[in-house]
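Worksheet: one structure, shown below.
Take a look at subunit A:
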Amino acid sequence: MIPVSYYFALSAILFSLGALGVLIRRNAIIIFMSVELMLNAANLLFVAFARANEALSGQVFVFFVIAVAAAEVAVGLALIVVIFRNRQSIDIDEMSNLKG
Partner candidate 1 sequence: MNGELILFFVLAIVAISAALGMLFSRNAVYSALFLILNFATVAVFFLLLGAPFIAMAQVTVYAGAIMVLFLFVIMLLGAEQIQHQARRGWQRPLAMLLTLVLLAESAYLIFTRSDVLTVLQPAAADYGSPQSIGMLLFSEYLLPFEVTSILLLAAMVGAIVLVKEDKKSGGQK
Partner candidate 2 sequence: MEFLLQPLNVLTFSPVVGVLVLLFLGKRDGLSRWVALGTSLVTFGISLWVLGLFNANDPGLQLDFAYDWIQAASWNIKYAMAIDGLSILLVLLTTFLTPIAILSTWHAVEERVRDFMIFFLLLEVGMLGVFLAQDLFLFYIFWEFTLVPMYFLIGIWGGAQRMYAAIKFFLYTMAGSILMLLAILWLGINQGTFHLPELLALGNIPAQEQFWLFLAFAAAFAIKVPMWPLHSWLPDAHVQAPTAGSVILAGVLLKLGTYGFLRFNLQLFPQAAVELAPAMATLAVIGIVYGAIVSYSQKDVKKLVAYSSISHLGFVMLGLFALNAQGIEGAILQMVNHGISTGALFLIVGFIYERRHTRELSEFGGLWSIMPVYAVLTLIVSLSSMGLPGLNGFVGEFTILLGAWGAGQGGALGSIWFTVFAALGVILAAVYMLYMFQKMFLGPVTVKANEALKDLSWRELAIMIPLLVLIFWIGLYPKPFFALMHPAVEQLVTLFQTAAIP
């Protein structure tokens, strides 16, 4: 059977890629999607650990994470839409008026 460490490695890679996405993309929506990827990697880890521990609580946690992600998406996309209305752009590099 598959050792949990394999899943850990996979989730670590996915998490890192998600983080990398946040760092290198300028499109607010894609940044947001990268965050979702990070959460997803965490979910994978949860489920794997739940399986290793033979407990369900990890799966329940994933359920909550998905729900939270949905909530975040609602607010996040609303924000992006509002800002796009104002500026006609979702390049976050253009939103750098507050600084110093």
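Keep this in mind: a contact is a pair of C-beta atoms (placed from the backbone, for glycine too) under 8 Å apart; a residue touches a chain by one contact, two chains touch by 3 or more; residues count from 1.
Per the selection procedure, all candidates are chains of the complex that A comes from, given by their letters.
Computed from a prediction, not measured in an experiment: that's the story for all the values here.
Of the numbered options 1 or 2, all belong to the same complex as subunit A, but only candidate 1 touches it.
Those residues of subunit A whose C-beta lies close enough to touch candidate 1 in the complex are 1-10, 12-14, 16-21, 23-27, 29-30, 32-34, 36-37, 40, 43-44, 47-48, 50-52, 54, 56-57, 59-60, 62-64, 66-75, 77-82, 84-85, 89-91, 93.
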